[in-house]
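For this view, one protein chain was removed and the others were kept in their places.
Take a look at subunit A:
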Amino acid sequence: MVENRPWANFFAHLTLMLGVAVVVFPVYVALVASTQAPGDLLRGTLPMLPGAHGIENFTRMWQSGVSNAGAPPAGTMLWNSFIMAMAITVGKLSISLLSAFAIVYFRFRFRMFFFWLIFITLMLPVEVRIIPTFQVVADLNMLNSFAGLSIPLIASATATFLFRQFFMTIPEEMLEAARVDGAGPLKFFKDILMPLSITNIAALFVIMFIYGWNQYLWPLLITTDPDYYTIVMGIQRMTSEENPQWHLIMAAVVMAALPPVLVILFMQRLFVKGLTETEK
């Protein structure tokens, strides 16, 4: 913008600040609440300034959890969530990269049929197919395991579709040049397609990781062993207790919010770099 109108500037900034405040306030409350003593949050007025019990609350939540509410130590739950989210993310990315590669670059029979088959599953979220999926996972003895937590969530039509669209924008000459250069299909995939898709991979990584991290219903269904509880369902369990210990819950919430933030911060560099170095 080359205009210089002080009032417009002022209002623009005011709007932005209000927006930020609306978004940031709940996070601030969670942070403040996680530093209070056990009774402080039950007095009716929410303290607005950090208390003195932060370290104590976090240590307690991290090391021992709230066992009477069925919440194991946050450390375990965070680790479980992380494994599950990573497995889902990496699994989704590799499967959808490969299937998009197949659909775009290979001429096999029923190609379009398979594409539409994948595409149709977009319309079936986990919740719709949760009963049959549970049955399958139970029959395969995958209840209470990381495999059971992640594998059923790996297949992804969304990512396949996005990669397909991206691959179709890569000029065909690129493939032809690679063929003349003696690159077979897998070499082409590894040396040309993957590096070109790196920004898409980064963006999808973030989305998929958060999707996996926030899974609630599925882990709740298939885990009965506290060793496999994830942080999101742990938090839910603590809140449904008779006397919820809000200071500990908030400590868990803050910890649960950190990994997605870190993933975004780390991946952002990759895809911002990708965006600024736009390739033709």
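The definition used in the following text is that contacts are C-beta pairs under 8 Å (C-beta built on N, C-alpha and C of every residue); 3 or more make two chains touch, one makes a residue touch a chain; residues count from 1.
Here, contacts and distances are computed from a predicted model.
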Undisplayed chain, where the name is taken from the UniProt record, one of "Carbohydrate ABC transporter ATP-binding protein, CUT1 family", "Xanthine dehydrogenase family protein subunit M", "Heme exporter protein B" or "Fe-S cluster assembly protein SufD":
"Carbohydrate ABC transporter ATP-binding protein, CUT1 family"
Among the options A:V29, A:V136, A:A155 or A:L196, the absent chain makes contact with A:L196
Across the whole complex, the chain not displayed is touched by subunit A residues 171, 173-174, 176-183, 187, 191-192, 195-196, 198, 277, 279-280
